[in-house]
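A single protein chain has been omitted from the complex, and every remaining protein chain is retained in its original position.
Up next is chain A:
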């Protein structure tokens, strides 16, 4: 009887969890394991050769100067995205949860960029940066826009940040708004009766109580920015002169263009570990600051 029940439980689990589990293993777990295996070989489609080479691919990761450069570039990009995207999202969300008119319309407006795919968005901004802005810069003598931002390594970096932040903000705004909505009104009211002004309320009540949404937003920004590929491809294509190659872009180039799958995959694993480590640390630190009303 008991065994029968156990069987039934397994059956029930498979009925609901089975399809998901199957898809999850087929597109995530198995490719991941296979990818891990690849890093220990010198596999190449051209030769079909897959000799076991031990850890030499990993050794190559740390001697690949371009990888390290692109990694450092990515870290700077992540940091800039993290700061700006969250800063804007936070205050836009704050404005949208206040008694502002046309809230729904504005919310939709801010969210729309997120619905545009990264590739399309990249091309869109490419036209803005390389055609529209230089044109305006010429017309009105705005020194900063006179040349295309995509032709200079430093400005191309900021072009990437601007486009990514523009895309990210809408998504983060929604999360922040949900967080703010859950801040109990009575606490804020009590504070204001006690004589706290708006900014004191914001700092001492709203922010501490929205830590869960901040954690999610930080996590999303960090992971999405670290793994950014499409916008890198369509906006700058790694240029000018490969100065804006982000780490995912470099990995794809390494694996497919330079035909070095083992080393490329090893770099992907290193990236995975680095991102996981950073994201977990960030979540852990912020979680400690979480309070309850």
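FYI, a contact is a pair of C-beta atoms (placed from the backbone, for glycine too) under 8 Å apart; a residue touches a chain by one contact, two chains touch by 3 or more; residues count from 1.
Everything below uses one rule, namely that contacts and distances are computed from a predicted model.
One chain of the complex is hidden; its UniProt record names it "Extracellular solute-binding protein", one of "Cobalamin synthesis protein P47K", "Thiolase", "Extracellular solute-binding protein" or "Cbb3-type cytochrome c oxidase subunit III".
When the omitted chain is restored, the residue from A:182, A:200 or A:281 that touches it is A:182. Across the entire complex, the residue among A:46, A:105 or A:144 in touch with the chain not shown is A:46. Only one of A:27, A:100 or A:120 touches the absent chain when the whole complex is considered: A:27. Contact with the chain not shown here comes from a single listed residue; of A:98, A:112 or A:258, that residue is A:258.
In the full complex, chain A touches the hidden chain at residues 27-28, 30-32, 34-35, 38, 43, 45-47, 130-131, 134, 146-148, 150-152, 178-179, 181-182, 212, 215-216, 219-220, 223-224, 227, 229, 238-242, 248, 251-253, 255-259, 261, 264-265, 268-269, 271-272, 275-276, 279, 283, 287, 290, 292.
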